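Supplied in structure tokens, the structure appears directly below.
All protein chains but one are shown in place.
Here is subunit A:
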């Protein structure tokens, strides 16, 4: 069990580290800000040659394993197209790259014969990936990466001088001794079955998970304070995170950066499914960028367009990464991502035609001057012959990367060079579809759904469906469910069934809830049989709350955060090896190992559950009536306890009593 968990973590880590090296040309690591663009271009040129050579070598070595069948043809046809350094998803390759880089740079320095500049302390990279979706919608994903080779926790040395790294976050890291921080704000639900997997998935609402350094003694106190600080920084209601919606998952959320502390005591995970994301969250997020929204890709981030979309997700990830390939010291990486899906219908157009201007109502004019790399990628994997859509302006640079287990081809626009901007000095990428009907899409291999079954307000049942669409491979997934305390789960009713047979989870971690203190946490490891639906059901009981504990709109219902499915999914590339496409025979016997699985995290829908409500208008009436009943009980018993039986003396009539009063006044004995 432990071995498996470790391997999940290891692979996830390996994948993400590789991912972090994506923005390739480590051309010029000097002070880009102070150099002119032409200088940069000069610097890049020789280096890129080296890269091309290397990539040739790599693609040769890779051709043996999983060649792209169309590559040779396209290379022949469009000799203009130039292949950029291929991203390889292996640690060793990244290392080789680093190895080659060092002598290369030394050469460059030697030829220039200038005194060596101080080693780069921080660098900033930006990129935008545009992926046309088969449904006609379009997915744009921004990534901004700031890397800083510094140690926040050096003894006796306080980090005070900030350049690219935002000071507000640096201070947060120092103050709360953070190891990793992952925060995301999402509006809308990512439709995996229509859109495929996103580059970085996030649940609807706000999600925050943090690893603290193991020197922190009062983790809960630090967490409470941290959520309040972040609430201020991001202008979000993160201060509503308290112990009732915080958990410590045991397996699902492992550190993504370097370091091997995996003691869950230092992990906190919280979701606010009801959080509404809007402009006030975007503005502080943009302020963290070195160029703000003044230059570079961030000029496209205009809220009036971004929030007029069917999905919007922005996130901030901070983690320690290796400074060099030997990993002798760590650097801090801040990764800001923003993903948005523009819907053909909400944007009010009938033709499937997208451009940067249509999406963002801006075009690109320059890269951020502080960025060491600034690129726009357009996914043209399905469009290698230009049969699906036209892409203008055409770019000669291509790049390949294995993303989420699939080999994708991208057109690359390098904004640090003047070419993409053309004569108009602005880049407006135009994507015009040739067909009007939605094309078929390879179904995502892993997919999750969730709903509440049952009727009435007394009990209910949560159904979580996990789809494994792989035709012949079974793989395990980690399912995490976090259910608030007011839905009382009955763990003995938990059933896991796939193909209408019981599928006993090999690992279950369950933490029952405490009323008004902590939520239920259910984590389990389930093996998904190939081509199957696994159904996880658990019954719950709805609690009646105190009237002050209801939200202002109690009959709207209560949100239950998405459940999280984390898995190592067998990749599509590996799936291809069994097909009858042209492969060299020597390559296709064993599925290639390093690409055989990739880590993915899938979020299901959040739930909206109704609870029974008291009548909010009558606390006084209830207090009065119940007290009356208690008083009736008390009164009748008191009566019987204190009084005794006596023969009733009939009281004299009113006239007689009056007469007696008069007689008493007269001094005459009464009647």
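Here, a contact is a pair of C-beta atoms (placed from the backbone, for glycine too) under 8 Å apart; a residue touches a chain by one contact, two chains touch by 3 or more; residues count from 1.
Simple rule for what comes next: contacts and distances are computed from a predicted model.
Q: Considering the UniProt annotation of the chain absent from this complex, which name among "AP complex subunit sigma", "Ras-related protein Rab-39A", "Phosphatidylinositol glycan anchor biosynthesis class U protein" or "Glycine cleavage system H protein" applies?
A: Answer from the record: the omitted chain is "Phosphatidylinositol glycan anchor biosynthesis class U protein".
Q: Among the options A:422, A:612, A:652 or A:670, which residue touches the chain absent from this view?
A: Final answer for the missing-chain contact: A:612.
Q: Mind pulling the subunit A residues that touch the left-out chain?
A: 455-459, 485, 488-492, 508, 510-516, 520, 541, 543-548, 612-615, 618-619, 622-623, 625-626, 629-630, 632-634, 636-637, 639-641, 643-649
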